[in-house]
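This report concerns only the one structure given below.
All protein chains but one are shown at their positions in the complex.
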Amino acid sequence: MEQKKRRFAVLTGGGDCPGLNAVIRAVVKTFLQNDCEVYGVLNGFNGLINDNLKLMDYAAVSGILPRGGTILGTTNRDNPFHFAVEENGELVYKDMREKVIENLRKYDIEALVVIGGDGSLNIGAELARECDIKVVGVPKTIDNDLPCTERTFGFDTAMAMATEALDRLHTTAESHHRVMVLEVMGRYAGWIALHSGIAGGADVILLPEIPYKLEPVIAKIQARKAAGKNFSIVVVAEGARPEGGEMSIARMVEGSFEPIRLGGAGEKVAQAIEEQTGIESRCTVLGYLQRGGSPTAFDRVLSTRYGVAAAEACLRREYNVMVSLYHDQIVTVFIQKAASKPRQVPVDSEIIRTGRQLGLCFGD
Amino acid sequence: MEQKKRRFAVLTGGGDCPGLNAVIRAVVKTFLQNDCEVYGVLNGFNGLINDNLKLMDYAAVSGILPRGGTILGTTNRDNPFHFAVEENGELVYKDMREKVIENLRKYDIEALVVIGGDGSLNIGAELARECDIKVVGVPKTIDNDLPCTERTFGFDTAMAMATEALDRLHTTAESHHRVMVLEVMGRYAGWIALHSGIAGGADVILLPEIPYKLEPVIAKIQARKAAGKNFSIVVVAEGARPEGGEMSIARMVEGSFEPIRLGGAGEKVAQAIEEQTGIESRCTVLGYLQRGGSPTAFDRVLSTRYGVAAAEACLRREYNVMVSLYHDQIVTVFIQKAASKPRQVPVDSEIIRTGRQLGLCFGD
Amino acid sequence: MEQKKRRFAVLTGGGDCPGLNAVIRAVVKTFLQNDCEVYGVLNGFNGLINDNLKLMDYAAVSGILPRGGTILGTTNRDNPFHFAVEENGELVYKDMREKVIENLRKYDIEALVVIGGDGSLNIGAELARECDIKVVGVPKTIDNDLPCTERTFGFDTAMAMATEALDRLHTTAESHHRVMVLEVMGRYAGWIALHSGIAGGADVILLPEIPYKLEPVIAKIQARKAAGKNFSIVVVAEGARPEGGEMSIARMVEGSFEPIRLGGAGEKVAQAIEEQTGIESRCTVLGYLQRGGSPTAFDRVLSTRYGVAAAEACLRREYNVMVSLYHDQIVTVFIQKAASKPRQVPVDSEIIRTGRQLGLCFGD
Partner (left out) sequence: MEQKKRRFAVLTGGGDCPGLNAVIRAVVKTFLQNDCEVYGVLNGFNGLINDNLKLMDYAAVSGILPRGGTILGTTNRDNPFHFAVEENGELVYKDMREKVIENLRKYDIEALVVIGGDGSLNIGAELARECDIKVVGVPKTIDNDLPCTERTFGFDTAMAMATEALDRLHTTAESHHRVMVLEVMGRYAGWIALHSGIAGGADVILLPEIPYKLEPVIAKIQARKAAGKNFSIVVVAEGARPEGGEMSIARMVEGSFEPIRLGGAGEKVAQAIEEQTGIESRCTVLGYLQRGGSPTAFDRVLSTRYGVAAAEACLRREYNVMVSLYHDQIVTVFIQKAASKPRQVPVDSEIIRTGRQLGLCFGD
C-alpha cells in the first residue's frame, strides 16, 4: 500500500519584497524533491481563512526566481485573530482562528511556512502558541530590521536601488550646485539609509537611531561649499526625526495592520537646508521603487537558502522556528523570539564609524 | 607666420539632462580635431556674464561620455536680458547683454554653441537677433517637446528610467492587488508618459494633450477587476489635467525662469481611484530620477551626432541655427523657429492609436 | 445567428531577439480587441508542418512584454520547402508545403503573421507566392540589416548591451594600460559595432562594410599612446575582414539555414595589435548576451507598434506585406521586396562621418 505523502503549505504576508518568489520556489522545489506535497496559500492569511489554497507543482514555480512580487499574492491587513468583516455596513473585527484550523485540517497540512515581516511572523507565532499549528518562519523585510537574523532578504535589492538613485541624483546635484535629498524606507531602523548612503557617497545620513540636529547638517554643507564643493547629497530615512521631536509614529501594535502614513521627513530636511543655506534643495521620495523589481543576485541566493532551510526544518519536524542568518550560516531560532522589537543600527557600530572616518555627518 | 586659430565657446543651460556631457565632448573634440580652440562657459549664461570660461583640451572631455550631468555646470535661472542682481538687499533685474558681448570679444570668440531647452534656446536666439552674436543651438530636454526636431537627447534615458520604474511597480501592484500610479515629467507634452506607459504595459495613460475624465479611468480599472486582473498600472504626466480643469500653469513666458512647482497630478488621480473603486491606490513621483544618471546608448549616439553637427555648423559658418533630427538625419533649422511653443503628442498619432488597439485608456 | 469570428495565426522564426514577446503580445491583443481569434504556432514553421498550434487568449500574453525570448518557441532550421526528415538513418530534405496548407485550412486560418529575419520572411514570401497563403511579416533582427525598414526591433537592446560591455571593458583597459577588443554580432552589416562603438567611446571600429587595413589601426593606437593614453578600445563586427581578404562566408542562400560558424574576427585583430604594438591586447566575444534578456524601453515601444500594425494590416486585409519603420512612421512594404539582400551601413553616412570627426579609426 502506498504511503500517504506528507503535506505542507506556504504563504507570503505583509508588504512586497524582492525575493519572495525565490523563497517560494525554493520551498516548493525542496518539498517536491523530498517526495512531499505542498500547497500555496493565496493572499497571505486571508487565504487560510477563506480556503484559498492551490496545490503547487514544478510548473507553478518555473521561471519565477528572478521576478519581483509574489505569485501567491499578499496582503498586509488580514489577521486571523482580528479579522475585518463587514456586517450591516460596518467593519467589525472577528476571531477567525477556527477557520484557519479547519482549513489546514481539511487539506491535512502538517505545517505552514510563513514568509513575512514582524507582523506576519507574530501571527505565525500566535498560531503556534494559541492554536497548536506547526509553523516555520522566513524573515522578510527590505528594512533589514528583524531581530534574530543578520540579514533579511530584500534588503540588498532595496539598498542597491537606493544607491542607483543616489548615483542619478549626484550628477544633477553637481551640475546644478544643489542639495539633493533622498528619502528612503526605514521607519524604525536606518539600514537602507546607512548602507545606500555609504555606497552612494552621501555627505549626510539621517537615521531613526540618531535624532538629528540641523546645525551639524548645515555646517557640513557649508564646509563643503567653502571647500569648493557647492553641492551635497543627503539621505534621510523616513523614520528620521529631529532631536527632541517625538518618534512620529508609535510602533505598530502586535497584530494591528492599519496602514500608517509617515511622510515628509525628507522634504522637511530639504526645506530647512534651503532656508538656512540659501542653496537650492530638492527632495526625492524613493517609495515603492525600493520594494519591487527583480532581486539582486545576492538576494536571490539568500532567499533560496532561506527557502530550502525552511523546508528542511519542516522535513525534520523542527517547528515553531524561524530560519535566520547567523555568521553567514543559516540557523534556526525560536519564532517567538524572532518577532519582537525591531533590530536597529547600533550607533557605535563599525559601519557608522566608517562613515565618520570619511567625514560623513549623521546629524549629531 | 602662424595663422590664428578660430575660437568657439560652448555652454549648457537649463535643467539637468542625460547626454549633456556627451554633446560637450563631441563639440570639443570636433573643434580640436579641426584645429580650432574652444572655451567652456561655466554655469550657463551666468559664466558669460561673470567671465567664467575655461579653455578646453582633450583631457577636459576624457571619460565624460557615459556620465550624467554637465562638467560645465548649469543653471536654469540666469538670463542676460533679465539678470537678477542684489542691490540694497533687494533683487533687481538688469540687462547684462553688454557684459556678454564684452566677454565674448575679450576671448575673441567667433560663435557660441548653446546646449539647452526652450528657455536657453530663446536666449540664444535673442542674443543672435539683438546682439549680433553668432549662435548654434543643440536641442535638450528630457520632455522631447521641442519643436523642429523629432527627438531631443535625454528623452530616451528618461523614458527608459520611467519604464524601469513601471516594471518595479508592476510586481507590487500584482502581488498586492493594488492600483499603482506613477507620475512622470511632462508639463506641456506627454511623450515620457506615453512611451514609458506603452513600454511598461500600463493600463491607463494620462497626458497633458488629452484632458481626462475619471469615468473611463474607473471603468477601465473595474473592467480589469471583473476580468480577474485585480491590479492596474496608471501613468500620469505631471501636466495632465481633468477635463474642464484649467491647465494648471501658464507656459513660462519667454526669458522668464521663475521656478514653477506643479505637483500633485498623480496623487490626485490615485486618491480619486481609491475613493471610487475601493482598491488601494498608491502614487510614486519619479521626479529627479528621470534627469540624472548615465545616458542610454541611444542617447549617447544622438548626443554625439548633435554635438558633432553643431561644431560642423560653426566650422562652415552656418550660424543662428539649431541642429535637429529630421527623418533620422541631422539637419539645421533657424533657431528662432526652434524655440517657439512646445511640440505636443498629436492626439491622433499612430502611437496613441497603438495604445488604443491594446485596450489602453487615455482618460477620454 | 452568431457570425463566425475571423481567425489568424502568428509565429516567430529564426534566432532569439529581444522584443519577440512584445510583438506577440501586441498582435494577440489587437486581434482579441477586434473580436478575432488568434492561434500561436509553436516553434516557428515547424509548428505549421507538425500541427502544433494553440489558441491564444489574454492570459497567454499577460506579463510577457518585458521578457526576452519568445513564448511561442522558435527554430532557425525549419523550412517547409526544404524540411529535414530522417529516413533510414539519413537526413533527407522534403517539400512540406502541402502540410502547411492543410494545417492552416484545418484551423480555418485566414492569414499568418510571421515575425522573423530574412530567412523567415523569405519563407513567408514564398508561402505567399507559391501556396497562396496570406502573410504579414514583422522585421526582426538584432543586426538591423533588413532592407525596407529603418530599424528592426531588438537592435536597440543589442546595441545597449554592447555599449554596457564597452563601459565595463573601458575601466579595465584604462587601469591595465591594455587594448581591449570587443567582438559584436553583425555578419553582413556593422550597425551594432558602429552604434555601440560611438556610444561606448571606442577608438577603433571595424565593420563588414569597410575592409580594414592594420596600419591605420596600429597608427591610431600608437598615436594615443604617444598622447599619454596608453589604452584603447576596439570594436570588431564578427563579419569584419581585412582588405583583400574575402568575405569569409557567402550570404546564406535563400531557404537554407545551415548554421554557419564565423568566429575569430576579434581575436585576430587583438593578436595583430599585440604583436605590432607590444601592448597587451585581450578580446571578449559578446555572443549570445546580445540576443537575450529584457528589451529596452525603445525596443518595447517599437515591437508593440510593429505588432499592432501587423494585426491591423490583417484586419483590413492588406496581405503579403511587411510592416516597416519609415521616417518614424509604421508603413507597409511588399514582403518580396523586404526579404532581399542585407541593408548595410552606407560608408559615407552621417554617423560614420560623426565618428571620423571624433578621430575614430575605421581601419581605412
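Chains here go by letter, A, B and C, matching the order in which they are written, and residues are numbered from 1 within each.
In the analysis below, a contact is a pair of C-beta atoms (placed from the backbone, for glycine too) under 8 Å apart; a residue touches a chain by one contact, two chains touch by 3 or more.
Computed from a predicted structure; not experimentally measured.
S.K.: Among the chains you can see, which ones touch the chain that has been omitted?
M.R.: Its contacts among the visible chains are A, C.
S.K.: Check the options C:41, C:285 or C:335 and report the residue that touches the missing chain.
M.R.: Only one listed residue reaches the unshown chain, and that is C:285.
S.K.: Write down which of C:53, C:135 or C:169 is the residue touching the left-out chain.
M.R.: C:169
S.K.: Who touches the missing chain here, A:131, A:199 or A:333?
M.R.: If we include the chain that is not displayed, A:199 is the one touching it.
S.K.: If I consider the whole complex, including the chain that's not displayed, which of C:20, C:159 or C:313 touches that chain?
M.R.: Checking the options C:20, C:159 or C:313, the one contacting the hidden chain is C:20.
S.K.: Spell out, residue by residue, where the missing chain touches chain C.
M.R.: 12, 15-16, 20, 43, 67-70, 73-76, 161, 164-165, 167-172, 174-177, 180, 282, 284-285, 287-289, 291-293
S.K.: Which residues does chain A use to touch the chain missing from this display?
M.R.: Residues 26, 29-30, 33-34, 58, 62, 65-66, 150, 156, 159-160, 162-164, 167, 195-196, 198-201, 227, 229, 294, 296-298, 300-301, 304-305, 308-309, 311-312, 327-330, 350-351, 353-354, 357-359 of chain A touch the chain absent from view.
Just so we're on the same page, only the chains that are shown with their structure count from here on.
S.K.: Sort the chain contact graph into one of these: line, ring, star, complete or other.
M.R.: line
S.K.: Nearest whole angstrom, what separates the Cα centre of chain A from the Cα centre of chain C?
M.R.: 42
S.K.: Using mean CA coordinates as chain centres, what's the chain B-chain C distance in Å?
M.R.: Each chain's C-alpha centroid was found; their separation is 31 Å.
S.K.: Return the residues of chain C touching two or more other chains; collapse runs of consecutive numbers into ranges.
M.R.: Within chain C, no residue contacts more than one other chain.
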